[in-house]
Each structure stands twice: as structure tokens, then as C-alpha cells.
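Here the complex is missing a single protein chain, while all its other protein chains stay put.
And then chain A:
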């Protein structure tokens, strides 16, 4: 397997009032071209931080992200991001939201007519052509997320980064979008990193699932190869023993090996003064 994207020993520390907080500790991951990777872990474990570092939105304190043998440390359209909350510009139509990215990325490379065609092509890919003149406020949450995906795809990224893209959607819409994503993936064969906390989603979509340990100082816990034939069908897979085996493996990791400690009573280190404890327990 040749490495296309190398996330090489990245660590990150955030400055806080009580000293630096180490969110990631030497996260290391090598991804091949066209691979679909899911990053899964409990909330707060830093999986979004990994994605933001790859996107160039955060800068790693240690380590580097190497894409096609070149180090990347600033954001760019070669690593397009689909954000959790669609993040469409509310004052632009669906078409214009994709167009603003296309115009910027293909400045001087495509003619105006070609750009319009390219926007239309990408909207068609996510089945949103019918709403291209609508404003984001006029379409549903699932449709907004489709447009967000179209905008990211339209940048022709080397790596597509998706930060819990379906997390805010209802189960049915989510299933539709997962199917749409698999369909697009079979056509374009992008390299994808998907952040998720949905085990089914991870098993259904991925070639490999990367399970992260709990933070602080989160690292790669286990990596699971998903050897299910494509195209995958969620109904057929429901009774597939391999599928269920993979599911069980991820669930075991999340709920046994990395089980979250109970949230209450509040965890307090001995360094904290007694008044804080009283406040925390509401006394």
C-alpha cells in the first residue's frame, strides 16, 4: 500500500488558563489513495481536531501532515471540508454557494460557461439540481448537507474531509445521504476521512475504521479493516455475519476498552479548593 496522505505523529496542545492542554498525542495514520477512512471515538476525544489539522485549520504542535509527499500546514481546496452544520452562506442561493468555491478554485483554469456547467454537474451528483435557485433557508437540513457535499466535491479535492456530516440529521435522511455518498464514492473514488460517532455509519461506508482512545492526549487505539464487498446494501448487510462482527468489534472498543467513566459525581482533582467542590455539588 502506497501512502497518499500521511498523518505523521501529530500532537497538539491548546493553551488554557491552567496550562497547556494536550488534546492529541502522536496520532499516526497512513492513508492510501481512494481509501475511505472513518475516525470514530467518544465525543471530546479529539477526532475533529485531527480533521482540522489535516484541513490546515489548526496547526499541530508536533508532527506533520504530508499529502502526496508534500507537507501541508495551511487550509486549501485540495482538502475540502464538509462541516457538521452545512455552513452554507445563507445569503447565497444553492447554486451560488457552490459557485463561490468553483470560481475561486478554478480561477483562470475554466471558462465562465465551464464553471457553470461544473456547478450544475456537482449539484446533479447530489440530486440537488431542482433547488439550485433556492436559498439555504428554503431547503431542509438534509438538502443543505447535500449542497455542502456538492461544494466540497466541486473543489476536486485530493482528500475529502467530513466532520460528522450527518450528525445533525434524522435517521432516515441520514440513511439516504449515506447511500448517496456511497454512490458518489463508487463513481469518483475519492480519498475520504469521515468523522463519526455512529458505528453503523462507520462500518457501512469505510474501508478502514480508525478508533481513537479517549482524550486528553488521545491517540489511535485500534484500526479495523472492513472487508465487505462493494457496492454495499444496508438491508442485505443487516443479516451479514461479517458486518455484525465488525460492528461488534467497534462497539467493544468503544464501550468496554474505552468506556467513559460515569459523568457524576463530578470528577475533581485534589488540587481544586473545597469551595469549587461545594459549587460543583450545588451546596
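As a working rule, contacts are C-beta pairs under 8 Å (C-beta built on N, C-alpha and C of every residue); 3 or more make two chains touch, one makes a residue touch a chain; residues count from 1.
What we mean here is this: contacts and distances are computed from a predicted model.
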Checklist entry - If you look up the hidden chain in UniProt, what protein name do you find among "Fe-S oxidoreductase", "Arginine/ornithine antiporter ArcD", "Nitrate/nitrite transport system permease protein" or "RNA polymerase sigma factor, sigma-70 family"? => result "Nitrate/nitrite transport system permease protein"
Checklist outcome for this item: The one of A:32, A:57, A:168 or A:237 in touch with the missing chain is A:57
Item to check | Hidden-chain contact residue, picked from the options A:7, A:81 or A:184 | outcome: A:81
Item to check | Absent-chain contact - pick from A:101, A:119, A:149 or A:199 | outcome: A:101
Item to check | Contact partner of the left-out chain, one of A:20, A:34, A:90 or A:231 | outcome: A:90
Checklist entry - Residues of chain A in contact with the chain that isn't shown? => result 55-57, 75-77, 79-81, 83, 85, 87, 89-91, 100-101, 104-105, 135, 137, 151, 155
